[in-house]
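For this view, one protein chain was removed and the others were kept in their places.
Labels A and B are assigned to the chains in the order they are written; within every chain, residues are numbered from 1.
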Amino acid sequence: MRRAGFWTASVLALILLALAAVVYGAVPLSLHDVAAAITGQGDPATIAIVRTLRAPRVLLAILVGAGLGMSGAALQGSLRNALAEPYLLGVSGGAAVGAVCAVALGVSGAAALPLAAFAGAAIATIATLLVARAAGGRADPRVLLMAGVIIGAFANAAIMIALADAPPNRIRGALWWMMGSVADADWTRVAWLFVYVVIGAALLLWFGRDIDVLALGEEPAAGLGLDVERAGRRIFLLSALLAAATVAAAGLVGFVGLVVPHLVRMAGVRRHRTLIAGSALVGGVLVVAADLAARVLRPPAELPLGAVTALIGVPFFLVQLRRLA
Amino acid sequence: MEMPFVFSRGSLFVLLTVVVAATASCGRERAHADASVLDDFGARVHDGTAHTPARIVSLNPTTTELLFALGAGSRLVGRTHWDVWPDSARFVPDVGDGIRPNIEAVLARHPQLVVLYASADNRPAAQRLRAAGVEVLALKTDGITDFVRATHLLGIATGERAAAATIADTVQRSLDRVRRETATLERPRVVWPVWESPLMVIGGGSYLTQLLEIAGARNIYADISAPSPQVSLEDVIRRAPDAVLVSPEGAARIRTDPAWQAVPAVQHGRVLVIDTSLVLRPSVRLGEAARSLARLLHPGRIP
Partner (left out) sequence: MIRFEHVVVRYRRATGAAVDDVTFSVPRARVTAVVGPNGSGKSTLVRALLRTVPLASGDIVVDDIPVRSMDRRAAARRVAVVPQREENVFPLPVREFIALGRYPHQDVWRAAIDTDDAAIDRAVRLAGVVPLLDRSTAELSGGEWQRVRIARALAQGADALVLDEPTTFLDIAHEMAMFELFALLAREGQALLVVSHQLNLVARFAHQLVLLHRGRVVAAGSPSDVMRASILEQVYDWPIVITRDPAVGAPSLLPLRRGTHVL
């Protein structure tokens, strides 16, 4: 059956890719080296590479992919728009403003950048909701999307102003962050993103049925007894904050929230609870694969993660477009 | 009465024109002798001996420092925001950035000569300044040879050829001295990170790699032609440097960063802190810079 095949294939892909991502890198290691290093035996440099550099990185990639995939699936359903994605709703713009301000001001401290990014994303999300409400579209997803685009445009302007006067190194650092990367992964970051993603997943799965009903339309959903405005706002906030957490951890990794739910739907999944779970899995696979590619395609430099996911996303959309037409 | 051809008004006019043209072309010939001296944008360098520019704007920390060293510091009427050596440079008005400078701010200082950093980004600025009637000298100051050449060209443009020659000679000799002193010593392999996120290191295209060679070390990224390429931490580990050279702020971060502990040099405590005020740009103190690096790399072996 198609669906059983999908789950097995995805889980297998995740395990294999995660393994590959720990084994491959600038320093060649064998599977045996890796296994030894995980248990704390062998050359201390190898142990350090596996435990401090590669393992947290792979886990962070999986979590980022899972968070973005789930966020995208929930948003597409609740906004009734197959092209919705978390970055359209002010999240990416706001996070970028927060991060760029932190970089431009030269704020130091490992937690400063993620916190600033998260704060920016949260503020932008709330601003989007307020703009939508002021425009009178309490339950209309199109108004929400437009508000998100407006806030995003405003954020872009703010970023450009913040970077106009900054020295070249800071600009490079800001741009690098905006292109997304899991290179700065450490265990603390993995830990708090894990907590975030688990809580986010639990909540989204809890409200998964609501999304099924929301996806029918405003009036049908109301007819089935759903408080459309409240449920829509709830899902929106949950998805946006989940995406914000991934942005805080790894910068802007685009297209994942957009593409992953479609991939899961292609496997025949319809119910949103299952769709969200599947999107977490496929999202993890996608980002781990993208990070692996980012590391091995152009040594000794690393490609930005967001660029690789975009390279995957664009052909995907061309295919989808052809299907529609 | 008819005058002979030579004395008629018309012929006098013609004669005058011919004489003027001849003198002018003589002058041009002399200038042509210096025409082989071109700056780094390919423009001719005007000799400042006859008409020394009295108001100079320097848009590059290296050339600002050089101008002071050449004794032309009093003629400086503008510098970039980043030019803070020597200390007296701080009294020169700040006109903003050196790359894509604010043309209006520069012209507001009424300069006769503007010294630009010869990067492609600055070509439009050079054009606009020339169009405004200001003499422009575009200099590359990336490598050590660039620096020496820049010294000479600045000397020509400001009419301080002799001073320039002295400086160039002194720098060259002090560098050679350090080179000799480190010639027989063991060459540690070093990495020099300059930015954390993304990880950027000094590469082969930077004069610092040349300075390291003089100071008796080898940059593990000398094979990469970019001045500050982006690399992955794993690649640094793979190249197995013997020591890490870094600024004081960078040293604090690297020593406490668990990721950097994967680099054996860091684990063994071989993190060397450089004096950033000395080595941040090519300057008249290149010799000192090389010596300070050499002392850091070979403790107790360099006087």
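The criterion applied here is as follows: a contact is a pair of C-beta atoms (placed from the backbone, for glycine too) under 8 Å apart; a residue touches a chain by one contact, two chains touch by 3 or more.
Remember, predicted model here, so these are calculated numbers, not experimental data.
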Interface partners of the hidden chain - shown chains only, full complex considered: A
Residue among A:R80, A:R133 or A:R234 that touches the chain left out of view: A:R80
Among A:L19, A:A215 or A:A293, the residue in touch with the chain that has been omitted: A:A215
Hidden-chain contact residue, picked from the options A:P28, A:G225 or A:P315: A:G225
Absent-chain interface as seen on chain A, which is shown: 76-77, 80-82, 136, 139, 206-207, 209, 212-213, 215-220, 222-228, 265, 270-271, 273
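Basically, only the chains that are shown with their structure count from here on.
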Approximate Å spacing (C-alpha centroids) for the pair chain A, chain B: 45
Parts of chain A lying in touch with chain B, wherever the complex brings them together: 25-27, 44-45, 48-49, 52-53, 168-169, 172-173, 176-177, 181, 183-184, 186, 295, 299-302
Chain B residues within the chain A interface of the complex: 99, 194-200, 224, 229-235, 237-238, 258-259, 261-264, 267
